[in-house]
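Once you've had a glance at the structure underneath, I'll fire off some questions.
Left out: one protein chain. Kept in place: all the others.
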Amino acid sequence: MKIKNIFFKKKKHISLTQIYQILGLNKNLKKNTKIINIADLHNASSNDISFFNSIKYLNVLKNSKVKFVISEKKHLNIINNYCHPIIVKNVFKAVSLITEIFYPNSLNDAVDFSLSKVNKKKYTKVEFGNNVLLGKGVKIGKNSIIGHNTLIESNVHIGDNCIIGNNVLVKNTIVGNNVRILDGSIIGKKGFGFFPDKNLNIRYPHIGMVIVGDNVEIGCNNTIDRGSLSNTIIGKNTFIDNQVHIAHNVKIGNNCIITGQVGFAGSSTIGNNVSIGGQAGISGHLKIGDNVQIGGGSGVIKNIPDNSRVMGYPAKNIRFFLKENK
Amino acid sequence: MKIKNIFFKKKKHISLTQIYQILGLNKNLKKNTKIINIADLHNASSNDISFFNSIKYLNVLKNSKVKFVISEKKHLNIINNYCHPIIVKNVFKAVSLITEIFYPNSLNDAVDFSLSKVNKKKYTKVEFGNNVLLGKGVKIGKNSIIGHNTLIESNVHIGDNCIIGNNVLVKNTIVGNNVRILDGSIIGKKGFGFFPDKNLNIRYPHIGMVIVGDNVEIGCNNTIDRGSLSNTIIGKNTFIDNQVHIAHNVKIGNNCIITGQVGFAGSSTIGNNVSIGGQAGISGHLKIGDNVQIGGGSGVIKNIPDNSRVMGYPAKNIRFFLKENK
Partner (left out) sequence: MKIKNIFFKKKKHISLTQIYQILGLNKNLKKNTKIINIADLHNASSNDISFFNSIKYLNVLKNSKVKFVISEKKHLNIINNYCHPIIVKNVFKAVSLITEIFYPNSLNDAVDFSLSKVNKKKYTKVEFGNNVLLGKGVKIGKNSIIGHNTLIESNVHIGDNCIIGNNVLVKNTIVGNNVRILDGSIIGKKGFGFFPDKNLNIRYPHIGMVIVGDNVEIGCNNTIDRGSLSNTIIGKNTFIDNQVHIAHNVKIGNNCIITGQVGFAGSSTIGNNVSIGGQAGISGHLKIGDNVQIGGGSGVIKNIPDNSRVMGYPAKNIRFFLKENK
């Protein structure tokens, strides 16, 4: 399912000529080629621009309809088989530069000054606590409850029968029905992604959202960052305890149970029916299968196949872990 | 010490006939037997109903005065020796159903809409910051201080000479004298307990409280969940650092030192004079003795006897840990 991004104003299109200029490239170009958007290979449409930075994504490249792909020299020949390569020295900096052109406001989202007190005539079927502030275009479904001092930034959608607790901050997020987000949680802040530089790290845009499925519960003092180019996703009926940190682009499946103080580094994908014990950590860019059980305190640094039970640091088959530690 | 639960309205009594109906059981019953409350075996009085789900609690069963005990078939003969068994397929679901009947409001406690601005005439010996909201029936002792933006929900008791910081949320909690609860902490939220279900997890009532002893300090951004049927307890003069998570039913003794980012899974009991280093995790349903020292980063998955020093994941005698890791 593709959900329209309603949080960041996008330029209608940029010409390919302009993109080459931004990237400092100089080439004979078909004039007037219009690029509509920038997206990762999973999501790019035929008139978008995308990028390829690891052979891991070869199959995605093969199946993509995208015509222009940013990459490094070493991938030139591969890409030539499928579409038009745009070769740069640093793929991520190039992507960042173009994203910033498409989404000019995406770097300045720290505080939403359009927030104001609730206009109760507009939300007749919602119950609000004191000192709630809402941004423009916020939608909240019927029979939902918003706790005291909570901030909901512009264009956030919250479904029916939801409970948003006290002191919560929600931004750049689409919340399903029957969801609970408990006190002190911060949902939809930009991720911890930037280009390190000795004098002044360079931030790049995070134009993704957080998508929270129906029947989810998010505990207290959690931080769930929005995606950079893709979205951060919490699947249906997944329950999350307190003080959990979920970094940008993480995708968690349905019916998962995530216990207190668990942390997810960026861009990992977690299957359905996964349970994770307290304080476990999941490294970035991993794939955790369905029905996986991860013991408390584990440090997961490799992919985990479906139906596995693991524990330890680094995490291994739980029988080995317990045997080695008798 | 038994502290009266002032947070959840209880029905005066339910008939045993009604309980059998709720559980879908069909039996010839002495009519008119009134059950006053539901409680665990430690706390159940003779006219209450209780439950037995592990042979670990045999001694507690033997010494209990309770007459009706919910359990599974495999425990039938044991229970018959001491009281009247009520046999069900799933003890916890049965307990949950009955708790909900006794405490009909206990599942809807996410936001207290009775909160309002401080009536300073009522609290003449308390100093309040800006934007403090108090629920009905809140008691605060003399010379106590409540910081800015703090929320104290209905019926919470706070003793004398306490300091509650800024942005704190306190609910379902009894706080002793000379206690400090620092900024951003959330005390008394329901625990992370529910019945997993593929389509819609089922919440059960958490009717316990948090009991905070005299002279306790609770640091910033902590989460301390209230008990489900019993209480979460922080013993006298125990000091807790920042970002600690304490799950439901945990009982921490006196004079403990709990360092930053430690996590406790549910229902563990910690002795007196226990010190726990940063980021250590304590699994659920464990018993940690008195005078135990747990090194930073440890993962404790077994009971620990009095006077031990442990470290590691899983935690072991600290000498072994250091020797193995020279």
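Read from first to last, the chains carry the letters A and B; within each, the first residue is number 1.
Basically, contacts are C-beta pairs under 8 Å (C-beta built on N, C-alpha and C of every residue); 3 or more make two chains touch, one makes a residue touch a chain.
Please read these numbers as outputs of a predicted model, since none were measured by experiment.
Engineer: Tell me which of B:64, B:131 or B:267 is the one touching the absent chain.
Structural biologist: Residue touching the chain left out of view: B:131.
Engineer: One chain isn't shown here. Among A:37, A:50, A:173 or A:223, which residue touches it?
Structural biologist: Residue touching the absent chain, from the options given: A:223.
Engineer: Of A:22, A:101 or A:133, which one is in contact with the hidden chain?
Structural biologist: Missing-chain contact among the listed residues: A:133.
Engineer: So that we can see where the missing chain sits, which residues of chain B does it touch?
Structural biologist: Touching the missing chain: residues 127, 129-131, 145-149, 163, 165-167, 178, 180, 182-184, 215, 217, 219-221, 237, 239, 241-243, 255, 257, 259-261, 273, 277-279, 296-297, 312-313, 325.
Engineer: Contact with the hidden chain only, please: which chain A residues?
Structural biologist: Counting only chain A, the missing chain is touched by 110-111, 113, 115-116, 131, 133, 149, 151, 167, 169, 184, 186, 189, 192, 194, 196-201, 221, 223, 225, 243, 245, 247, 261, 263, 265, 279, 281, 283, 299, 301, 313-314, 316.
The rule is simple: only the chains that are shown with their structure count from here on.
Engineer: How far is the middle of chain A from the middle of chain B, if each middle is the mean of its Cα atoms, in Å?
Structural biologist: 35
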